[in-house]
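Shown here: the complex without one of its protein chains, the others still in place.
Now for subunit A:
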Amino acid sequence: MEKLIYLDNAATTKTSPEVVNAMLPYFTEHFGNPSSVYGFAAANKEVITKQREIIAGVLGAKANEIYFTAGGTESDNWALTATAEAYESKGKHIITSKIEHHAILHTCEYLEKRGYEVTYLDVDENGLVDPKAVEAAIRPDTILISIMFANNEIGTIEPIAEIGRIAHEHGVLFHTDAVQAFAHVPINVDECNIDMLSASGHKLNGPKGIGFLYIRKGVKIRSFIHGGAQERKRRAGTENVPGIVGLGKAVELAAASMKERMDYETELRDYLISRIEKEIPYCRLNGDRVKRLPNNVNFSFQFIEGESLLIMLDMKGICASSGSACTSGSLDPSHVLLAIGLPHEIAHGSLRMTLDEETTKDDLDYVVDNLKEIVAQLRSMSPLYEDFVKKQEKNKTEA
């Protein structure tokens, strides 16, 4: 297939060539274990510290508050389970939302089985968590609030600063899963009162298998991976030096271009949204129109199913994703789309397209032109659409 339009940057991004080039010497040349004594290996300790400084700088944090992990999922697991253990004597109550990533939700379920209580907050029809609801859910035994910075499916950006302020006022720790937001939108951990923050390399043109957890100084947190003294004894295991270097480079590049990228992607995003809304009937934009990641577009198309849509887009060289059950192997559609109140069959017919700085307006024109045809084709073979049309005709004759 010649044409390839990649609109699944929320799933993963292309590792940028500069990142790969920065990493390469750390495989073959500077391969030493940073914990070793001899100079050429020990130099890698400095290299790691440098990356920590870059990342901390972007967040307004201190270098020794950045802990490298194997990615967003590990960071989320660590933040939740280790905090739960460390603050057990204070209480066993955790507050989160219904639209978190499974790395949070399934960890919460794991904790529930171990005697913790979790409040899963509802969201509104745009996927926003109400800070007042967060405040109302706080109890004397609440030890942690974990709300994602931005949702991975519908792109809604949560009122993190407000929630952070509430958490801070009540003396409750605040964690945010910023996997989709970090280096895509500005985040300052002090301004938002964030105590812990998860991020991942491969969502920002860095390598896969590397991420970090920001842990504010003073937060009691147990180690999650036990072994050597790496990462201030909190995360054992020989450092993934090439990965860390790649992550550092990716963050440096992303931070430097963030402003222009946001402007560019927002313009393209809104162009895509407006063309779809104008040209494809019976669709709904999912997620908040304004408080939204610059690169996220998520639509539901009534009467059709998401997997069929994805396969047909794939045949046209377009890569996207869906909240359809069929793409996940379960019968239930996305928990996020159900949480914002979509009926099952409409949630099944959803399409997520996530852009990047390489996406062009021409790409999006090609996508909409094809999408229009595909949606019409799938509707022409949908019994739900047939019923809908017949009902409309009947109503017309009756009127």
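A few notes on this one:
What we mean here is this: contacts are C-beta pairs under 8 Å (C-beta built on N, C-alpha and C of every residue); 3 or more make two chains touch, one makes a residue touch a chain; residues count from 1.
To be clear about the criterion, contacts and distances are computed from a predicted model.
The complex includes a chain that is not drawn, and of the options "Threonine 3-dehydrogenase", "Spore coat protein CotJC", "ABC transporter permease subunit" or "Fe-S cluster assembly scaffold protein NifU" the UniProt name matching it is "Fe-S cluster assembly scaffold protein NifU". Check A:Leu4, A:Ile311 or A:Ala376 against the missing chain and you find that the one touching it is A:Ile311.
Of the candidate positions A:Thr13, A:Ser300 or A:Thr359, contact with the hidden chain is made by A:Ser300.
Seen from subunit A, the chain kept out of the figure touches residues 282-284, 300, 302-308, 311, 315, 324-326, 329, 331, 333, 343-346, 348, 380-388.
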